[in-house]
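A protein chain is absent from this complex, but the other protein chains hold their places.
By written order: A and B. Residues from 1 in each chain.
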Amino acid sequence: MENSTVLTSEQITSDLLPQKFGKRGMIWTGILLLFCAFGAFAYYRQLKYGLVVTNMRDYVSWGIYISNFVFFVAISLVGSLITAIFRLANVPWRTPLTRISEIIAVSAITFAALIIIVDMGRPERLLNLFIHGRLQSPIIWDVIVISTYFCLSLFLLYITLLPDISILINAREKLGKPFSKLYRWLASYWKGTTAQEKIRNRCITIICIVIIPVAFSIHTVTSWLFATTYRPGWDSTNFGAYFISGAFLVGAGGVVVAMYIFRRYYNLEKYITEKHFEKMGRVVVLLALLYLYFNINEYLVPAFKMKKPEEAHLTQLFAGEYAPLFWFAILVGMIIPIFIMLFKKGRKPLPMFIAGVMVVVGAWFKRYLIVTPTLLHPFLPMEDVPASYHHYFPSWEEWAIAMGSLAGVLLIITFFARVFPIISIYKTLTDKNETQQSS
Amino acid sequence: MKPSNHHKLFILVLFLFGTTISKINAQDSSAAESSVNLRYFANNNNIQYLLVQSRSKVGKKFQPLPKRAVQVYLDSNRAEDFISSTVTDETGTAKVLIPTTLKDQWLNSAKHKFIAIMAATPPDEEKTTILEITKAKIEIDTSTTDGTRTIKVNVKYLDNKDWVPAKDVEMKIGVVRSTGILSAGDKESYTTDSSGTTSVDLNKDSLAGDLQGNYVLVAKVEDNEHYGNLLIEKTVPWGVARKAEKNFFDQRTLWSTRFRTPPWLLFMAYSIVLSVWGTIFYLVLQIVKVKKMGRTIRSQT
Partner (left out) sequence: MENKSTSRRQFLAAGILAGIAAGCSSKKNPFDKYAGDDVKASGETVKLLSVDGEIIEMDKAFLKPVPDLPTISNSEERKGINGKKFAMVIDLSRCKNVGACKTACNHAHQLSPGQNWIKVLEMQDADHTAPYWQPTTCMHCDSPPCVKVCPVDATFKRQDGIVLIDSDRCIGCRFCMAACPYSTRVFNWGEPVLEKEVAEQHYSCETSIPQKKGTVSKCDFCPDMARKGELPHCVSACPNGVYFFGDMNEDSVTNGAETFRFSDLIKDKAGYRLMEDLGTKPRVYYLPPVNRNFPFESGLENESPEDKMTH
């Protein structure tokens, strides 16, 4: 790599060591904590009064908690994409992106699990899922695959961290005391011998192979929570692939946003270079086109037939109450980012960042559109229920909890970056050595 | 006149009529009248009993009066003719059986009066009702000719010491179902002729019976002015035997319980879970191995 050749090993190490929060870091963390606390307060109210504090009712029985859940599961897929697929495909420029994507995966899947508990009417009965678990239910499939994916992602994160923690232990004078105990507890046994290195490499390869089908299954099963019902808009054989392509897109968009922010505020311009944005831009365009393709499939085919139950749902999306949101999600979530990133100028860091934000925001609303409008179009007319059951707009508690969970994901990532190097030092050093040797 | 005008007039009359009725109803509802009602039952010519109903009439409807004390007497309200003292339940009903002490008096006459006195409960005054019953017997007989199954029911009443045919007794004849009586023929009800007999040809072919193919025929007289409620049953092997559903809970379907998961699903789930978690377990073992290596290196240095 042209940039890293000029860098010495010492400089790389010192550049990439975790840094203390500056003033901005403190404000950022403070804001996130505030959001989390507010969300926690809203959840306290929900526990006290029941789900009645939400605006979900008998028809719209799933609201933004579930769409947020789908969003988190989607974005967590990126861990497998960048690390596993890029590694197996031997993509050379992946190094500075892998850890970012892995921590996004771990934190998002953690909050996916939490938000689904928030959605439960009886969270204290969570254990029933294990005591009385019924293998016929897609929810149990989801419980199994999500916990598996969580373990695998955490494992992957840990095992790729090992040599770095070892470096952190050695750099104690520089880092000071704060986390040295944690580092030693985690990796004091890591000596970096060839035998150890050999096993570690093999482990990473095995995880990378295993994690791909597991990642596919988490989102496929999540899509089946909808597709196994009869509802218009959900009753689709296309749903698994549709969800996964969307997940890859939002995950990649999320990584682009994170890359930009880390590069900017951790001064990593020498490591996350314009070239990385250039390459990621191509990837995102490809994924956006793929997702667009599945969207056309998902809406054009039923719209062509306009079956009676689908008709009300589709017209609401295309030209009715949900049309602004629908076209926003399509345009901002896919089409505009594609147009930005198709051009070389668009693949510069800043436009990429904007496009990434658009992808992520569009994706969040897309999940909302997948969940809610369908529920407002049941097969039988909505009658003999209070008037408020005919519409849905989240209550402040729902917003607070949803925003709190999003803040929680960012908080985990922020804390992680405070404790561990967000770009693998060890891998950057090995890459450097390899390129030096080959040149 | 055009027919439409007729219609209008008709509707107007109906409307006026309707409003008057509703006014009358409104008046009635303000003055609810309490009463006690007696019904006599003799099932299968066995134990006879009385049902006491304490109720109030609101408009056209009866509403139960729960928890009312009622005294019941046979023939006269003398102490020695006392049958029972009872309190009606939540639904305003109570059941009264005739004690063995009244045996002689019961056998004494063919006709009996039952007297029910509901104690005064302010604002309601004491209420009395009298039910007169003639002892009656009901018999059921079946025959099959040329493949037609016929049910014959005969009703007799006691005239002094003789049992004589009871005519013009209306009854339901049919098959006992858990949801009521399914009429044996086409008619809702049947009436006895001068011989006290009525018969009906069963037109319910291959009707479901119990596990053995039996079902119960019933003839039921409801609230007859002379004889009260009479009921007679007869079990006949005319039904189609129902097959006992033994394996309902053994079915392995997607809607069965967690103990009855379909085998293909079990196979898929277990093979996937075991292979993935087997791999994870293997990976953990590898880490443990790496850990041990690290320790030995440390101890060497």
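Here is the rule we use: contacts are C-beta pairs under 8 Å (C-beta built on N, C-alpha and C of every residue); 3 or more make two chains touch, one makes a residue touch a chain.
Note that this is a predicted model, so its numbers are computed, not measured.
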item: Of B:35, B:77, B:93 or B:142, the one touching the omitted chain in the full complex; value: B:93
item: Listed residues A:228, A:297 or A:435, member touching the removed chain; value: A:228
item: Residue ranges of subunit A at the interface with the undisplayed chain; value: 49-52, 54, 56-59, 61-62, 119-122, 125-126, 128-129, 131-134, 136-140, 143, 225-226, 228-231, 375, 378-387, 390
item: Interface residues of subunit B (partner: the chain not displayed); value: 41-49, 51, 62, 64, 89, 91, 93-95, 97-100, 102-103, 106-107, 135, 137, 174, 176-183, 204, 207-208, 211, 216, 218, 222, 229, 231, 242, 244-245, 248-249, 253-258
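Assume only the chains that are shown with their structure count from here on.
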item: Chain centre separation in whole Å, for subunit B relative to subunit A (CA means); value: 61
item: Subunit A - residues contacting subunit B, complex; value: 132-136, 141, 144, 148, 151-152, 155, 159, 188-191, 193, 195-196, 199-200, 202-203, 206-207, 210, 214, 217
item: Partner subunit A, residues of subunit B touching it in the complex; value: 254-258, 261-262, 265-266, 269, 272-273, 276-277, 279-280, 282-283, 286-287, 289-295, 297-298
